[in-house]
Structures are given as structure tokens and as C-alpha cells.
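Data block below; observations after.
A single protein chain has been omitted; all remaining protein chains appear in their positions.
This part shows chain A:
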């Protein structure tokens, strides 16, 4: 959300920096970002390092996912906010509303309605992308399944597939519910 407002800022340098950042994050593979974030501090001799062991890997992976998805989400927010007709703002202004009142009472719900479907897409992709965390040797689900498979068992891979399906299914149901909640009006 902060990134979205940054990329719409009237203050040019800020807008420029934020948009460049978004461009870089969206333009490079998530896997590369994971590697850079986890190994970068060490390689660059930064006075900062991830906590050692399992938890460090987990934190690093989480940070990478947050940065990556924040950028995608920010673009969805921006698209949502910019898609609201200017007449909605003007109607609010003419009625003497403050900028914040217009945002919260007039545009916000319309924005939410517009961004729920694309956000849903992203969240489901996010769930599946967690399998990338293996690159920095986080124990994610497919890896665990793989370990079992190496022991000669095939069913764990199926089980993980089903796990992802169920998880995605739950999210889909949840998102449908939100969409239905908002279907009482049309934008």
C-alpha cells in the first residue's frame, strides 16, 4: 500500500525511485531475489547477517517474499485506485468532503471491489511460490515430500499436490465470499 502511494506520488523523485524499484523486483526472477537476499549481506560484507540456521533461512525467505509480493500488490492497488473515475473524487469535493473522507468514504470500497479478483490470483500464486524457498534450503513442502520420495515412497508427492489444491481451494472459497459480499453494488 505504501509502495502504491509512492508510485502515485506527486513528488517526482519519490515516484521515480519507487517505480524503478517495482520495475526491478517485477523484472527479475523471484528465485534470484531469494538468493540475493539470503547470500547478499554475507557476500557484500555487510555488518548485518541473517540469524544462523533454520530460522535465519526462514526469515530471509519471508523477507524476499514480502518484498516481491508487495511490489506486485502495489501495482494492483495502483491500478485499482487509478481506475476510479475522476467524477467520484469531484463529486466528493463539490460536497465539501476532505481528501481523507473522499478516500475512505467514497473510493476505498470501490477500489477493494475492483482489486479482489487480481489479489486473489496473486495470493494463490504466492502459496505455490513458497516452493521456491528451497533454493536457500528452507524446508518447504515439496522438498519434504521429495525426501520421502527418495526413500522410495511416491505417495508423498501426491499428498503435497493435494495439499496445495486444498489450500488454493480454501482461498478461492474465501475470495468468492468477499466478492459476493461486495456484489450488492456495481462500479
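Definition applied: a residue touches a chain if its C-beta (ideal position, glycine included) is under 8 Å from a C-beta of that chain, and two chains touch if they have at least 3 such contacts; residues count from 1.
Methods note: contacts and distances are computed from a predicted model.
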item: Per UniProt record, name of the chain withheld from view ["Protocatechuate 3,4-dioxygenase alpha subunit", "Methane monooxygenase/ammonia monooxygenase subunit B", "succinate dehydrogenase" or "ABC transporter"]; value: "ABC transporter"
item: Chain not shown: contacting residue from A:35, A:63 or A:97; value: A:97
item: Selected from A:24, A:66 or A:109 as touching the chain missing from the view; value: A:109
item: Those residues of chain A which, in the complete complex, touch the missing chain; value: 85, 87-88, 90-98, 101, 105-106, 109-110, 113, 184-187
